Each structure stands twice: as C-alpha cells, then as structure tokens.
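Shown here: the complex without one of its protein chains, the others still in place.
For reference, chains read A, B and C in written order, and residue numbers begin at 1 within each chain.
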C-alpha cells in the first residue's frame, strides 16, 4: 500500500465540486491538491473563499505538479479527447467522467493514447458501485437467476437546460449510456446489436439538433438474450432508475431506491418522497467509485470499469443514435 | 352434501344487507329466504322496492318458517342474548356477528343454551378468513417461525357515530375484540392475562360512558409469550390493520392490504390509496366465512370459529375493560 | 332490468369450467343452462358426476335452446371464426375469449357477421376489469399524469405445453395480446406502428413453427407517445404482470399484485409468495368482466370491450408477428 494519492480536478464545476468534497473527507487515502476551473467561475470561487483547494491556471499547470498523482476529468465531454491524452502523457492516473469522448472515433484515439501511456484509467460509471446494482450483479454472477435471458432498464431524470443538451451528444450519449453500461455489467454479456426509436414530448427545441427526450432502445446480446433500455427527460416525481434481469431460474429487480424509509399516511392514502437529483440518489456510489479507484492505485491493481467499458458504452450510444436516425438495426462489432 | 341451505337474516341493517347480498350470489349452496328488519326501516325498504328478500314481522315469524334452516344474527349486540337462544330453541343453525352477548355472564348463558340445543354455531370473526391472516396462520402452524414468542397487532378504523358507541360495549368490545381473536387464532395460544390502558384523543363525549378511543392492551399467553394489541378510532388514511407474530426462527407480518396494486408518482413522490371501510377491506373474508359456514352445514361438520372462540373473545374484552378501569392486571381463567 | 340471462358455454375445458363456476354463483343475474364439451372429455365429465350443467351434443343443439340467451365462447381459437358467426346468426349475445379469430382476415369476417346480426358482443380482455389496471385507467382518464408520453408493460407467465402453443398463433397472439389491449385501454390512444423482436430461451421446439418465447414489441401511438411490451414464457416466481404509463405530470405504475399481504422474515431476509396462475391472479377480474356483460345485457347497453377492441388487438398481434419475421416497422391502418 503506497502513500496517499494526490488528486487534481480538471473542471471545478458542479460535478467537480462534488468530487472535490469526496476527496476531502469520505474517500480514504486521497488528498486533493489542486483544480482547474472555468475562467468564468474562477473569480467567483476565489472571491467567495469557497474554493476547496488551490486553483491553477490551466491543465498544463496541473499536469506539471509533481504532487498530483491522479486527475479527475470532469471537463465538458467535448474536451475529453484533449484532456485525457494529455493527462496520460503527463503520467497521471486518470479517473474520467463519461463519455470517454464525444465521438466513437475520438474515443478510440483517446483509448489508444491511454493504453500506450500505461497509466491507470477508470471511467465514471457510478451505478456499478451503487449497492442496488452491485448486489444485483453479485446475485447474477453467483447464478441466482440461472442463465440470463432478458433485461429491462429504465432511467427517467429531470431535463437539464437545452444549452447543455445541445453539446451533450444527445439522450443516448448523455443519459441512456448509463443503462448501456449497466446492461453489460449486470448481465456479463456483450451487446451485439441495437434498434432505437425516440420521440419529443418535453422540449420542441430538441429538433434543432436532432435530439429526443424519450427513447427506447432494443438490445440484442451475444448470448441471444434480449433487452430494452428506456430513457426520458421527464421525472416529475424525482429520479426514477430501475433495472431488472430475467433468467432461467428467476429475476433480479433493482427497484427505485427510497429516499427515506418513511411513509406518510394521510387523507389520500400513503405517500413517500423520492430522490430529486442523481448526485443525491448516487451519493454513496460516487464515493465508492472514487474509493475503488484510490484503492486500486494504492494496491497497484487495474481499476475497473476500464477503457474497454468506456469504449463499449460509447459504441452502443453511437449505434443507438444511428439506429434511431436510420430506422434500422445497427450491429456492433 | 345436502341441498341448499335456506337462510333468514335477523336485522336487515347495513351489515345485514351486506350479508344478504352475499347469500344471493357469491355464497354457493345458500338461499336467502326471509329477513326481519327494524320497524323504522321496514316501510323504507318496502317502499323503495330494494328489499333483497321477503320481510317478516319479527324473529318468531322467521323461526316459524320451515324453509329457514339457518339464521344470520346481525341485530344489535344488546339483543344477541335474546335472539341467539331463541334461534337455537327453534332448531336453526346460527351464524352470529360478534360479540356473542353484551356481558360475559350473558355470553355464558347464551353459550349454554346453544350447546344444549345442539345446533351448529359460528361466530363472525371474519379476519380468520382473510387471505393475509389465514396465510399467516398457515405459515405459523407449519412451523415457519418456530416457537411463538411475541405478537403485535394494530387496528385503526374510522370512528362510528357516538350514539352507536354508547351501546357497543366500548373500544375493546367493539374493535379490539377482532385483535383478541386474531391473537388466539394466529398464535394458537390462549391469553392468560391482560393489562390495558386507554385515552381519549378524538371524541370527548366518550367520557360520558367511560369509553376511550385509543387503547393499548398488553397480553400474556399461556406459553409465556407476550403481545400487544393497539386500537384506535382514528384512521385518516383509511382502514389500517396489521398483525405480526414473532417466533424463534422468524416472524410473519400481515401488512396493510393495498386497495389497488397501483402507485401514482407525481410531484411530491409516490402515493397509494387505502381501503376506506372494513366491509371493503374484508369483502372477500366476509364471503369466505359465510361460505365456510354453509359448507360445514352441508357436510355435517362443526363450523369454526365456534362458541368457545366467541366466549374467549368476550372474556378478553371484558378483562381488558376492567384492567383499564382498575389499572391492574386481570387474569383469565 | 330484464330477467336472468340464460347462458350456454361453448367448450367446457379448463377455462370453460372456470366460467361455469362463475356463472353458477358469483355472477348475479345469470343462469347457466347448458354447455358443449369436447367429445374426449364428455364421458369423463358425465362419469364423474362433476358436470356443472347439462351437456349438449354440439353447438347447434346449444343454439337451438330458447333458454340460452347468451353464449360464452371458450372453444379453441381456431374454431372462433366458425362458432361466433353461428352464435350471432342464432341471435345469441356473445362473450368470446380472445383472440376474435386466428387471422386478421377471419377476424374481420367474424366482426362483419356479428355487426350485421346486431347481437351484443364482448371480448374477454379481463385485465380491463382488474382493480389495478382499472384504477390506473381511471387515474389517467382523470388527468392525474397529464398527457400520456410513454408506456411500458411486462407479462411473464409459465409456458403452456408446446402442443397448445403450436396452434395458439404464437407469443404475440396468445400472450402479448393482453398488453396490446392494455396499452390501448390504459393510454386511451391508438397504436399506429410496431417493431418487434423475439428470441427462444426456453423451448427449442418453437422453431418448428417459427414461434418465440421472449418478445419485445416497441409501440408508436397516434399521439406520438412511445411504448414497449415485453413478454416471456418464463415465470419461475409465478405470474409477473406489470404496466406503467408515464405522462407529463407523473406516472402510474401497476405493480405485481401480492398473492397475500403476508411477509415472512427468516434467516435469509424477507420473502413473499406470488400468484401461480392467471386464473388465480385475475379471479376477481374474470368475475367482474362476466358481471359487466350480464349487467349490460340486462340494461340493454352495449358491452365493452367490444368488436373494435377485439379487432384492434389482433391487428397489433399480427403486425408484431410480421414485424418480427420481416425485421421492420409495420404500420397499422
């Protein structure tokens, strides 16, 4: 076990600040050293005295710091293909938020660079560290449901601002990508083909960049199993994420996680509150994934989920997007 | 298997009309022949054309009808000690709503008369026929939870009019009596002593006749197990009835029965509706208990729950009432 | 309100016997007059003394009986196109199990014949009478979830014998057809196009007649909404039927109906039992749909779901089957 891992954060926005708070307490064996911040937020942060760590001018300054052993890449998706290879070239271990890059081609180029550099890499699919998903995977891996035959997954979240969506790559790249990874993780099988369809029910402006706010993706797996991933930018009751895997002997269902185990009975019946935000729903998972990354670095083990997982997810997201636009099945290599 | 059983109903009020509707369809092997009705309702019923069967002047007329094989006693509790022995004397099989009579002494006298007559008798503890309670009993009887060690039961219902409560015998005789019977039924054990306490939170007028609207009864069982029955005339979210039995190997919990398996997710979270009325909550159980009575008559078997069950429940209700008033444990014989 | 409705049953097999038991008690205003039975079962039934009513030689004998006002058609699907028009020609009111016929063409011919005859007609989509589905429909119709945007439905049932499946029309005609109707019923919207995919995970023999045991059907609705119906002949934990409708203001979820509200806590955690069979899961719904039919006849109202509902469901089932075989979207007229 080596000493504490020094961390730099690339992109101290909302999610970056959340990662910073994890690195400054809950995550053991880590130390937050410095962060880059969008110029627009820089003065704000410094003026408020709320900066969680020293701020540096740019990523190069961060990469040059010898006390930075690892970086968390939380910059916009469109900058990943720039930041990740440079971090690798600087010899920093990399924890990157999804997606790996904003196109399949760039994602492969990024992956090649990282592989060549030999630095440890982990992609931020935090559901793998959620106790619901993780326990479901364990049960399936133990054979509790026999042979996997069918999966269904659902993700409903509140819609971000249209301006964010404009550069996010679309519903499948931004939201459904978590279910694509979960489908692989839970079943232990590869997706071999997808057929996707979408609609706009929430935000007509999405037509401007050919995006959708409701999507249904049918999945074929290499072992012959079938699946469906449904996603929508509509969640009036809060974050709604469920997954179920059906097998020859049974099924495992990950239900909506209760915000509180507290039920209120009144005139109209019984009611329960729901999680509002993914950061709240997956707070434990975000901590656990960073902890796993730190533990892997300190034990000199390969982190997971890895580059292949990162690549596979963008390939599925890309195939789903093309399938929807072309109205046909897209096979995956 | 004999022919259809001809039924007379004593007391065609709200519950009597409900029993009538069961005897005229859902209950197989039964035929509704006639009913007595409170003089006040008689003209109303006849005028409306809604009478479910011929109405007779009084119970003697009903007892005199040779086509009446059995009676359902749904008259006020204060008349049970009169109606039940006379039905027995007339040789009619008897299905009586609880309580057996309005005092322990009268209940014993009624039981003696019925026993002497030899007519079949069943008391209306419908929870024994509810699929939740019945399944819990089966599991316990099969040994699924090992040796019974503790029970807790809860009944919350909406408060009836004070005028009804004035003659009902009080919270323990009218409401908690179902939990007293359920405690014996579920555990298969006898209650040996009770300690009761009560309060008034809903209706100050209850002090006029020394009644309460919230009660807690601690139970000791002959095998050493402990229990609690909680009851209240407060149920803003609808009928709330639960029971759980704890044993050496596990516990069985009968949850609130969902009115619909339908959950509504909206702004404030998720909500579910609840049963409003006991007739609605136990609709199946009411049908099943009458069916069991008819089946027993036709098969020449002793119906159950029987006179002993009817007696035991009023003894517990009486002991609980005395315990509350005297502030001490009351032992049961 | 007319007198009791006399019923004849066409096809006293397992489901026919179940309908017979409903008509002989729980359903009010109905009288079971006679039934036809498959010659192979005839001697068996007569010999056992278990026949619930007089048996007649063939459907013509049944149609000739003046005391038969209505028929329940429970014969094999392949005979519906023969039995239903002849019943209509005989002036009998018709309650038919799904599907209306075993091809879209025959279904239209049957519908034309029934329409010309003017006899009342109801198709057996019993889920519309299930309290879970019915309540969900009410909530949606009341606007509780706003504008309907997405639906997802699941049906998992235990696989019937292959010999039955060989003539059933396939997974979409036999099982998913209930979800196709439920999708229309719950949303109040028409399905405009389908895309289907299937796999074989349970029974390799299904390849002999180009059938599947797992199917996923993506649905487009006329109002732009999307949906998915998933079905499988695999249900190790018992009958698993759920549906949810997502709207602009919320979602309604019909969960798996609990067999008992009874939970058993033991060493490994908490467990609950599930319904084994659809007859058990939908016992109340089967009674309620027959009651609705009888009530409509006696009140001279049009029964529902009607011929259009029956037709629309087979059209969707047919389109789904073709979509799966041809690998492309099929538009519905």
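Convention: contacts are C-beta pairs under 8 Å (C-beta built on N, C-alpha and C of every residue); 3 or more make two chains touch, one makes a residue touch a chain.
These figures come from a predicted structure and were not determined experimentally.
From the options B:222, B:249 or B:299, the residue with contact to the unseen chain in the full assembly is B:249.
Although one chain is not drawn, the whole complex shows that of A:15, A:109, A:253 or A:332 it is A:253 that touches it.
For the options B:164, B:209 or B:329, the residue in contact with the chain missing from this view is B:329. Of the residues in chain C, those that touch the hidden partner chain are 236-238, 240, 259, 265-274. For chain A, the residues touching the absent chain in the complete assembly are 24-28, 131-132, 135-136, 139, 144-145, 249-267, 273. Against the chain not shown here, chain B presents residues 147, 149-150, 152, 154, 156, 195, 197-202, 214-216, 218, 220, 224-228, 230, 232, 234, 236-237, 240, 246, 248-251, 327, 329.
Everything below uses one rule, namely that only the chains that are shown with their structure count from here on.
For chain A, the chain with the farthest CA centroid is B.
Two copies of one chain, chain A and chain B, form a contact in which over half of the residue numbers belong to both partners. Rotating chain B by 180 degrees superposes its CA atoms on those of chain C, with the angle stated to the nearest 5.
Put simply, the C-alpha centre of chain A and that of chain C have 42 angstrom between them. If you average the CA atoms of chain A and of chain B, the two centres end up 57 Å from each other. Residues of chain C found to touch two or more other chains are 249-251.
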